[in-house]
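Data first, discussion second: the structure below is written as structure tokens.
All protein chains of the complex are present and in place, except for one that has been dropped.
Showing chain A:
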Amino acid sequence: MKNVTDSFLSLGYWSSAGSFGFNTDILATNLINLSVVFGVLIFFGKGVCVNDLLDNRKQRILKTIQNSEELRGGAVEQLEKARARLRKVEMEAEQFRVNGYSDIEREKLNLINSTYKTLEQLEIYKNETIHFEQQRAINQVRQRVFQQALQGALGTLNSSLNNELHLRTINANIGMFGTLKEITD
């Protein structure tokens, strides 16, 4: 009882003290209980908080990071594969392009050659046709001139043919035949 009263009194005394200072009474400042509570808190806190929550959290983070690393590795690998395929396809496309160009070039040359040949042939045909036409025209002209000459000759013959000439011609022919006979004999 005395002790309790003393402690009350001392508490009252300190609280009404008029300046800053330090209270050195271990019981009144509750130091022992506080340190026990602190110890209990740290003990259980370490057990529950650190071991369960924080370690689990750390493990989870580690696992997540690992998973992401793996995923990243896979993604990088796929990217590499895709890049390789892209490169191959690009090369093929290049080849196709080059081949296509050369094909087109060749086709063009072929086409030009064949057209040129056809043109040459046509030129020859044309020349031949022209020549032929020329020949025909010349022949026609010649025929016509010949006919006219014959008609002229016939007219001349008809107009200048009379008895005397007739006789003369016959005589001349007879004489010619007579000489021919003498020669053959």
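Following the convention adopted for this analysis, contacts are C-beta pairs under 8 Å (C-beta built on N, C-alpha and C of every residue); 3 or more make two chains touch, one makes a residue touch a chain; residues count from 1.
Heads up, the rule we're going with is that contacts and distances are computed from a predicted model.
Name the chain not shown, per its UniProt record: "Eukaryotic translation initiation factor 3 subunit B", "ATP synthase subunit a, chloroplastic", "Very long-chain specific acyl-CoA dehydrogenase, mitochondrial" or "Protein AF-9 homolog"?
Options "Eukaryotic translation initiation factor 3 subunit B", "ATP synthase subunit a, chloroplastic", "Very long-chain specific acyl-CoA dehydrogenase, mitochondrial" or "Protein AF-9 homolog" considered; the missing chain's recorded name is "ATP synthase subunit a, chloroplastic".
Out of A:Asn33, A:Asn51, A:Gln95 or A:Asn171, which residue would touch the omitted chain in the full complex?
In the full complex, the listed residue that touches the missing chain is A:Asn33.
Which parts of chain A face the unshown chain closely enough to count as touching?
Touch with the absent chain occurs at residues 1-2, 4-5, 7-9, 11-12, 14-23, 27-34, 36-38, 40-41, 49-50, 53-54, 57-58, 61-62, 65.
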